[in-house]
Structures are given as C-alpha cells and as structure tokens.
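Structure provided below as structure tokens; questions to follow.
Then we have chain A:
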Amino acid sequence: MSRRSQWKQVADGMLGGAGKVRTMEERENVPEKACGFCKNFSENAYASDGRGYCKKLKVGSDIKVDPAVYVMEGEASLTVLFNADGSKCQYFVRMELIDTNGNEVNDPSYRRAQRQMEKAVK
Partner candidate 1 sequence: MVAEPARDGSVQELENKQEWWWVAEKKRSKRLDYLRKAVWKKGALGGNYAPGIKLDLECATLFTDMWNFWKYDPIMMRRAKAIAHVLDNKTIFITDHAQLVGYFGSLPHTIMWRVDGASMVNEEAYNEPGIMPEPEQESLEKVAKLNDYWAGQTAVDKVARILDPEDAVKFLSGAIGWGAPSSAYGYSGKDYEYLFAGKRGFEDIIEDIEAAIEKAEEKTVGVPGPEILDIYDRLQNWDAMILVLEAAMRHAKRYARLARTMAENFETDDKRKEELLRLARTCEQVPAKSPRNLQESFQYDHFVQMFARVEAHEGAWPARPDYYHGPYYDKDVNIDKTLTKEEALDLVGEFMIRAYEVGGFAPRWAREGLQGITGTWVWTLGGVNKDGTDACNDLTIAFLQAARLVRVSNPTFGFRWHPKVKDEVMRECFECIRHGLGYPSMRNDPLLVQNAMHWHGHPLEEARTWVHQACMSPCPTTKNGVQPMRMASATANCAKMVEYALHNGYDHVVGMQMGPQTGEASSFTDFEQLFQAWTTQMQWLTNLLVRTVNLGRYKDPEFFGRPFLSGISQRSVESGLDVVSPVGDRGNCWITAFTWVENIDSLAAVKKLVFDEKKYTMEQLITALKANWDGYEQMRLDFVNNAPKWGNDDDYVDDIMIRCLQATARHSHVMKCPSGNNWPILPENVSGNIHYASIVGALPNGRRCGDALYDGGISPGPGLDKKGPTAVLASCGKIDHIADGRAFLLNQRLSPTQLAGEKGYQLWKAYIRTWADLGLDHVQFNMVSDETLRAAQKDPEKYSEVIVRVAGYSAHFVDISRKTQDNIIQRTVQGI
Partner candidate 2 sequence: MSTCAECKSFFVREEEPGQGDCVRRVVDPRQAYYQSKPVREDSSSSGCESFQKK
C-alpha cells in the first residue's frame, strides 16, 4: 500500500465524523461504559468536539462490533468520541477521577468538559 493510501485510512478514521449527520440521541447519550469514562481515553487537544485517542488501540480497531476488533500496532491511535460505547471493549478501565472543570486548561488524560459529561458525572 502506498504511503498516501496508508495515511488516508488513518485520516478517514480521524476525520470520518466531519461529514456525518448525527441524531440528537447520538449526540446526547452517554452510555454506562462510554469511552470518556475510561482511563485509556485521551482528549484531542485540537478538536474539542469530544473526540479523543485511545491509548491502547490503534487505527483499524473497531469496538462497535461484537466481538470487537483490536489492533495493537500501527501508525496512529484509534480516534473515538467521549460518548462512544465502550461496553464491548476488553480494555475499558473505569477512571476514578474525571475532571469536568472547563475553567482549568487542557489535560487530555483527565479532563472531560462537555455538557453531557458534566451531567453524566454528577
């Protein structure tokens, strides 16, 4: 596969949401095992729309299917939304300290300042 094709796959994984129409339910629902509650979730520092990286899984992984597909090696980490459902993911580890305080500054590992997360954490 050419360099461009390889990175195209990564980019599609990362930017795939840009042209996607989402329902209110998809936007509002924060599942019991949402990625945002997981220790392996790291917020993206550029796009603060709630997307982040999984610290364990690489691009090509799919935690929506059953059984989940895990890719552990690769060029880039898997991009997931804070409210993606992580219930099928064996790497889900609940985080004890979730910081919803948006007045402090970026901390990809702990901070989840979205309105939906504020409600869910409370």
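A few notes on this one:
Throughout what follows, a contact is a pair of C-beta atoms (placed from the backbone, for glycine too) under 8 Å apart; a residue touches a chain by one contact, two chains touch by 3 or more; residues count from 1.
A word on the picks: all candidates are chains of the complex that A comes from, given by their letters.
Since the structure is predicted, the reported quantities are computational estimates derived from the model, not experimental observations.
Within this complex, chain A touches only one of the listed candidates (1 or 2), namely 1.
Residues of chain A that touch candidate 1 in their complex: 3-4, 7-8, 10-11, 14-15, 17-22, 24, 27-28, 42, 44-51, 53, 55, 58, 75-77, 102-109, 113-116, 118.
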